[in-house]
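One structure, pasted below without further comment.
The full complex has more chains than appear here; those shown keep their coordinates.
All chains are identified by letter, namely A and B, in their written order; residue positions are counted from 1 within each chain.
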Amino acid sequence: MTGEEMHALVERLYPICRSITGDGVRRTLEIIGEHLPLTVTEVPTGTEVLDWTVPKEWNIRDAYVKDPSGRRVIDFRESNLHVVGYSVPVSGTYTLEELRPRLHTLPDQPDLVPYRTGYYAETWGFCLSQNTLDGLGDGPYEVLIDSTLAEGSLTVAEHVVPGRLPDEVVISCHVCHPSLANDNLAGVAVAVALAGALAGRLEEPRHTYRFLFMPGTIGAITWLALNRERVHLVAAGLTLACAGDRGALTYKRSRRGDAEIDRAVTHVLRGRPHRVLDFSPYGYDERQFCSPGFDLPFGGLTRTPYAGYPEYHTSGDNPGFVAPEAMEDTLDALVQVVEVLEGNRTYLNLSPYGEPQLGRRGLYGALGGRSDTKQAQMAMLWVLNLSDGEHSLLDIARRSELPFAAVEGAAQALLEAGLVKEKA
Amino acid sequence: MTGEEMHALVERLYPICRSITGDGVRRTLEIIGEHLPLTVTEVPTGTEVLDWTVPKEWNIRDAYVKDPSGRRVIDFRESNLHVVGYSVPVSGTYTLEELRPRLHTLPDQPDLVPYRTGYYAETWGFCLSQNTLDGLGDGPYEVLIDSTLAEGSLTVAEHVVPGRLPDEVVISCHVCHPSLANDNLAGVAVAVALAGALAGRLEEPRHTYRFLFMPGTIGAITWLALNRERVHLVAAGLTLACAGDRGALTYKRSRRGDAEIDRAVTHVLRGRPHRVLDFSPYGYDERQFCSPGFDLPFGGLTRTPYAGYPEYHTSGDNPGFVAPEAMEDTLDALVQVVEVLEGNRTYLNLSPYGEPQLGRRGLYGALGGRSDTKQAQMAMLWVLNLSDGEHSLLDIARRSELPFAAVEGAAQALLEAGLVKEKA
């Protein structure tokens, strides 16, 4: 998928009113399913999942605040951000004074509509721009929220690319946000493109790749509850969010701090503008995956991180905020991360006493004395020197500051020459 | 005690002629004893203490150098710094040339009188300003030192604030310096104020707090000799000196380098101008407490450190050099250190798989989507995430860069909600 194709997917998904449950998520998964086969699981309201309980399902058809003239001054049909997520049904007449505690604005960003939710609060409310609020008269206003909060289910979806090994690399995207483009339709689009890239690989991958599309927090909690007995198979994981803004890539380390995924992503990012953050128990679903009972090797990849841009969780996070080339860059980094995870092995130098004579095996330039040694030769020397059973190819790439592909290529050449073997 | 009250104590103690033994120390302890109950121990001359022997007791009544006109050109009654500490008795007539080897000045600070001692040297001498020396004629001079060096005892004093646990936090101040205000009457005054603050706490402390007022080196050696069998109870210690100058607080790490006291003090100092120094075997009595046989977790707290200001060990270190607000700042930091040591515990997250649902326990804001998460919520998430039995609250405060009090409060809330328990 090109950046433009990913952007088209963002635009298509953008208008849907998603929440942590409901038909908006299902419709989103249907569209994702046009690109990827998905296994969709519905978990009924009331199911106990870890310390939580699957909540009632929320659906909404319409909502508005009409002024005395009958004009919709706040209109769900214009933007689903206007309704506080999980608002209970409402129908009545209110003065502005009565409505005020229910109206959420951003006084410092008076043009923008905030995104607010009240999943577990049995409340209701509207979000609007400060400018709109400032223009409202005393009322009275006719208020409608045509929503349903009822027994139903929570929906999680998975796409699996089977590999030769049972251990899994997990990419997790939250799909619970309504009309917010970077957070997280861009993440969804990049994940779809990455799954496509995996499908297009010449050979079956070594690891199994699992893509999770599910609501934030309760979705991850639910998935972890359902998979509690098999999460030990997770060899590496990433939450993918905010994948399309124009900021630099940002990697947030796993709780472990130096897991293979941490070393792989930071090595891949080396050559690009980027930031690396230490783990903190806030942000996206790495919170759940890295809770101390699970402590899975899950990092987080974003461009500008969680809450790090003014458009975050506002109507400013629209498709125009997301750039095709930024999504391409995120995808490219992820593809490289996959290649590192696929190629990372530990070898044993079978000729560890002195350097083996590479020249007679055709692995070394014939003419000596030159000072411009080639990267391929340096990579071979590094692989030979560090293949003592203690260093993986990724370790060697990091230590030598050579690209992983060069190190992997050198190892392949040495393997073919019988100079190294894979460590059992 | 306010800064002004501490300063008044410094001024009251300032004129007394202290040394490593003698009535000056006893008088100093009497005055301290007006604020705190003290247990005073007299250790007789000749007692063997570790590698040392308690020396003879030194007392002095008068000393002078009179010029041919009978004028006291050097006069002990003006400042006790004028006599080299532990000077033997002298009475005689000397020319300036004969006296010169006995006269100590600071040529680079010609207005100031140096502080010199000769505890184990059986010598005598006078200290004076270079300016005074330059004004002296050839003499002859009548010289008197009316001192006694005789069998007696060395005096150490302790104030104990009992706690629920037998393990001890020790604050040690040297009281052997004569008229020097910052070194160490300011330390004494801050220690007195800290003991007062502990007495004023609502609840009995968890740790036992022991304040030591004793002469430097030989006092610490003596105390260690007397307490050799129980020093393993010392859980944390600080030497407190130079606590009142206008420089920034300086913490010198214990020999261990990363003891709880090191982590507590450096965490508390985080928010203030400060310096942290690695351990070195010089300075104050941390030299003794951190000798390799004991290796106690003792750090050193000063403002400008040992020998770090021009007034150090000169007549310039007078009460005017000490600032009430500096002593208040030192005290405030110490009170915070005490609160960290008191509150530092290790908890176990009882709901470690995923985050527990804080919202239904009233521990989390009802409305989602906001980006300005509160410190209290962040602190709860950090405590939950790191309470795996390997991290104390202090570790969590340091890792999260949150104030210790916020972390402790979060742990308390989680404890009350049954989400954590204290690690056995």
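One rule holds in what follows: a contact is a pair of C-beta atoms (placed from the backbone, for glycine too) under 8 Å apart; a residue touches a chain by one contact, two chains touch by 3 or more.
The structure presented is a predicted model; accordingly, all values stated were derived computationally and were not measured.
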{"item": "Number of identical chains forming the whole complex, with 2 shown", "value": "3"}
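In the analysis below, only the chains that are shown with their structure count from here on.
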{"item": "Complex contact set, residues of subunit B against subunit A", "value": "349, 351-357, 359-360, 366-371, 373, 378, 381-382, 384-388, 400"}
{"item": "Footprint of subunit B on subunit A - complex, ascending", "value": "50-52, 84-85, 114-121, 123, 217, 220-221, 224-225, 228, 255, 280-282, 287-288, 290-295, 307, 312-313"}
